[in-house]
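Only one protein chain is missing; all other protein chains are in place.
Showing subunit A:
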Amino acid sequence: MRTHTSTDARGRQTGRRHPLASIALITIGLLSTGGAYALMTTTASAETSVATQQSVNEGQKIFAANCATCHGMTASGTKDGPSLYGVGAASVDFQMGTGRMPLAYQGPQGAQKPLQFTQEQIDDVAAYIASLAPGPAVPDEKYLAGDADVALGGQLFRTNCAMCHNVAGAGGALTEGKFAPSLKGVEARHIYEAMVTGPQNMPVFSDSNLSPQDKADIISFLKFQNQHASPGGVDLGGLGPVSEGLFIWIFGLGAIVGVTIWITARPN
């Protein structure tokens, strides 16, 4: 009987040790690759302007394997995808870096999927597309630090972006199933690239429209909003009065009705 329990316990122990160990391993693995990845991205993006021929060749291969079905072997476009001449490295970096390309299916709006490529591969494809025709490059690091004028950025954001993305960047609906996504947690470089390339239904904000400094301000504002928890407490998804109304009906009035039921309950 005693041995039985002890084997039993051991069995459970090993059963427990197993997943724990693998979780720890995965965490360590993720952390180290993530760290390395972060280091690599900074260096890689600084180098994109001086793309090597090797990188272009590498990019062409990746493109041919993953993108050519829709964009054509020479990236000149087919009926399934537009020409990529002149879209620039910024567009490729945004589309692949946010998981939009390769496109999964034709819907009202290309969806975001988990990333399929490393940043290095993305840089290669970007170099390849940039080598075909000139276009907006991947933004300079100095605009992405998030240390520019937050207040001014807020104002620019409210005038230029809030009508689609909502004042708090919570996102919003457009017509026919299209939508402006929430901007929570979007990387600075992707915000910049979105502005210069205008993905899908978003307009292009050229440098004459919003100077690079303005864009840096907007990025700083969005970063500021992301990093600062709401001073008032839990923000209920930032959806404004709709979530507030639902909350008060369900939890506020709900709690109080519960109390009234308790008060009027007859002791039996």
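Here, a residue touches a chain if its C-beta (ideal position, glycine included) is under 8 Å from a C-beta of that chain, and two chains touch if they have at least 3 such contacts; residues count from 1.
Here is the rule we go by: contacts and distances are computed from a predicted model.
Engineer: Pick, from "Alpha-D-ribose 1-methylphosphonate 5-phosphate C-P lyase", "ABC transporter permease", "Xanthine dehydrogenase family protein molybdopterin-binding subunit" or "Cytochrome bc1 complex cytochrome b subunit", the protein name that UniProt gives for the chain of this complex that is not shown.
Structural biologist: Going by its UniProt entry, the chain not pictured is "Cytochrome bc1 complex cytochrome b subunit".
Engineer: Write down which of A:A104, A:A133 or A:A173 is the residue touching the left-out chain.
Structural biologist: A:A173
Engineer: If the hidden chain were put back, which residues of subunit A would touch it?
Structural biologist: 108, 150-152, 154-155, 158-159, 162-168, 170-177, 179-180, 221, 224-225, 228, 230-236, 238-242, 244-249, 251-253, 255-257, 259-261, 263-264, 266
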